[in-house]
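What you see is the complex with one protein chain gone and the rest in place.
Naming follows writing order (A and B), and every chain is counted from residue 1.
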Amino acid sequence: MSATGLRDRVADLGDRDVGLVLAVLAVIYVVYVLAGVVFGYSLRGQLNSIANLTFYIGVFGMLALALNLHWGYTGLFNIGVVGFMGIGVYVTSVITKPPVAQGGAAQVGGFGLPLAVGVVGGVLAAALFGLLVALPALRLRADYLAIVTIAFSEIVRFTMMSRTFQTFQVPDTVLGIDLAADTVGLGGGGGLILNYPSPLEALLRTLFLWDPYLGFVGFVESNLIANNPKPVVDGVVYGLVLLLVVGLYYWLLTWTGKSPFGRVLKAIREDEDVANALGKDTNRFKLKSFVLGCALMGLGGILWYAGRGSITPPSFRPNITFFVWIALIIGGAGSNTGSFLGGAVFAALLYEGPRYFKNLVEAALDLGDGPGSFGQAMAAVGSLDPVPFFVYTLNSISQLRLVIMGVVLIWLMHNRPEGMLGHRKETASTIDLSRPDRRDAPEEAAATDGGERP
Amino acid sequence: MSEADESAEDPAIPVEDAAVDRSTPLEVEGLRKTFGGIVAVDDVSFEVEKGTLTGLIGPNGAGKSTTFNLITGMHDPDDGAVRFNGEDITGLAPHEIANRGLARTFQIARELEEMTVLENMMLAPKGQVGESLWRSVTPGLRNDVRSQELDQLERVWEVLDFFEIDHLAEEYAGNLSGGQRKLLEMGRALLTDPDVLLLDEPFAGVNPSLEKRLLAHVHELREQGYTFLIVEHDMDLIMNNCERVIVMHQGRILKDGTPTEVKQSEDVIEAYLGGEV
Partner (left out) sequence: MGVSETYVRGRRLVVDQPLAIVVGLIGLWMAWFLAAGLAAGRVQFHDVAALLWDGLLRGLIVGLAGIGLSMTYSILNFANFSHGDYITAGAFSGWAVTYLLAGLGEADVGSLLLVGAGGSVFGGALGIGVTTSPIAVAAGAVVAGVATVALALVIDRVVYRPIRDESGITLLITSIGVAFALRYLLVFVFGTDVRGTTAAGFVPRASVPVVDGTVRVTAHDATLLVVSVGLMLGVHLLLQRTKLGKAMRAMSDNEDLARITGIPTERVVRATWIIGGGLTGVAGYMFVLWKGTLGFNDGWLLLLLIFAAVILGGIGSIYGAIGGGIIIGVTASTSVIWVPSEFGRAAAFMVMIVILLFKPKGIFGGRTTA
């Protein structure tokens, strides 16, 4: 009775969230598949499109979840997200890249360690820098913390670009350990070529799934996609891996939130003095929250970029940070489910959507090349021909989507600052908090619950 | 306030009991604090006896809240010392002081708005193992957290019942009325299991019937052995309910004694009639 009732309610809450997430994802995927049908995509095209979409849903979902720990739970205004991502992936690369042979002067190598070591190193480095920023900066008020964190992320980017850190000579032995590495570094403005086995391959090999996986690719080749299906399958499977990692983030952060620890974080967000007056060492809690969030951002950065052929400093501009913020605000700061949904909706609608819209229009109407500049477009409007302007607009969609993002952000702050799922009661406790001795009286308990979910 | 005579009939009015232990858990000595050249608190010394209700009154700007903030570590005193249960706690951080058993409420009730009343309450208990991040997210250890939380929950509901705000348990604290927030805050402070409770204007902005209820709660708790130091600027209320009254004026202690003594003090009368009330 009591125990089952409790379990049912927990399951009910879980179901609602799972249902909501699945419904949103289903809508997104159906729309994308339909768009693919309109484009006349082959199976390969459809899968590519799905893989791409899943990738961005995964990374934005992860990063929004991590940011939610900072902002949604603890009220820490971190706008240096991309800095921690960059630290993560750069450190991973330096650890994992194979060493260059003596004499390969211009090349930048790495330490040639396994990718797993690199990932752990990257996450730890992001956490360490998080600690470095947090120790002095967490006592600042929100807007100052914002400025410090964005300045930090820019300093990270300058460091990536700098000639000073472009290459280092590594001594042959350190503390008696013979190092394979010779020349390592951050690569300067040219970035780093990620010439190590793909993360997917490394993961599958670790799990002893590499051979079955190759077998599966062979199966796809002989039955579904005749010509070189591996990149497509890789993409889809990597997307699935990302979703799995999002699940882990969600689980970790939900447990973090739904606990006495999370309760203190919430209290800090609401009023730090009160938490202090209740005997909570708020600085420690803020520190832990910030460092954990930074580590997760570092991992997010690794999963985003480590599978690419190369990384360059311009990828780590503050724009990415603001993307993650917009995702979080769409979903609703304070709610983990909302954070993931925000990430998914942002990725599908604002990040990838406009490009699809453009392709869709171009597939529907044959518009030709269009004018090369705004002036030519306007000139045509002057002579009462709106088509060139329209085409110019479509061609500028990758820039205009940032305008759209800005407008969406303004609209949200005006009309729905709590986002999709903000203000929702995700009670910060490991247990159900309704009156213990009333569990036997279901009607009454239900009545008390009435107001739980708006 | 006109409710004074009603309170006077309250059965819980302090009765001198010779058997009560007369130790002094809270001692303040020579506290001094200046803000940019203005002396907010000047050479303030007093003691609070165990199991008593002590009132700290004075006109606005007399330095009452600053004194509170100095005691609870929100401000560092420029000079002087605060001793709690014999230990020098001067200059400790607020959370360290709270953890030693000195709880406080705030002048303007500072509930945690976007947390439910239950979450507010569950936050308060000390020594929660689940406040370790590690324990909260490790599957095996999380069970310890759960069982401790279940124990806590019983106590939380007792307190909710005691303050008669159990029907609001699932509400966001931000949706509570001013008086309900005061109850919530006092309940929350109580859940930290304190020896001494510092209440900063607990009756400000509270309607008369709720005021009576709050007072009754305070008296009941005092009889259970809790010690109270209450800041108020409503003189009658303090006079009728406290066994000892400390009057502050312009940062200094003007008078320290029984309500009768204070009422007869020339200085106090002048401060209250001369200055704004």
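Following the convention adopted for this analysis, contacts are C-beta pairs under 8 Å (C-beta built on N, C-alpha and C of every residue); 3 or more make two chains touch, one makes a residue touch a chain.
Not measured: the values here are computed from a predicted model.
S.K.: For a quick check of understanding: of A:V264, A:L292 or A:I329, which residue touches the chain that isn't displayed?
M.R.: Reading the full complex, the residue touching the unseen chain is A:I329.
S.K.: May I ask which residue of B:T72, B:T90, B:Q152 or B:N240 touches the chain that does not appear here?
M.R.: Final answer for the missing-chain contact: B:T90.
S.K.: Touching the absent chain: which residues on chain A qualify?
M.R.: Touch with the absent chain occurs at residues 77, 135-137, 140, 142-144, 146-148, 150-152, 154-155, 158-159, 161-164, 322, 325, 329, 372-376, 378-379, 393, 396, 399-400, 402-403, 405-410, 413-414, 417.
By definition in this document, only the chains that are shown with their structure count from here on.
S.K.: In whole angstrom, how far does the Cα centroid of chain A sit from the Cα centroid of chain B?
M.R.: About 46 Å, centre to centre.
S.K.: Which of the residues in chain A end up touching chain B in this complex?
M.R.: 252, 255-256, 259-264, 266-267, 269-271, 273-282, 285, 288, 292, 334, 423, 425, 427-431, 433-437, 448-449, 451-452
S.K.: Spell out the part of chain B that touches chain A in their complex, as residue ranges.
M.R.: 72, 74, 93-96, 98-99, 103-104, 106, 110-116, 118-119, 122-124, 126, 128-133, 136-137, 142, 145-146, 149-150, 153-154, 156-157, 166, 169-172, 188-189, 192
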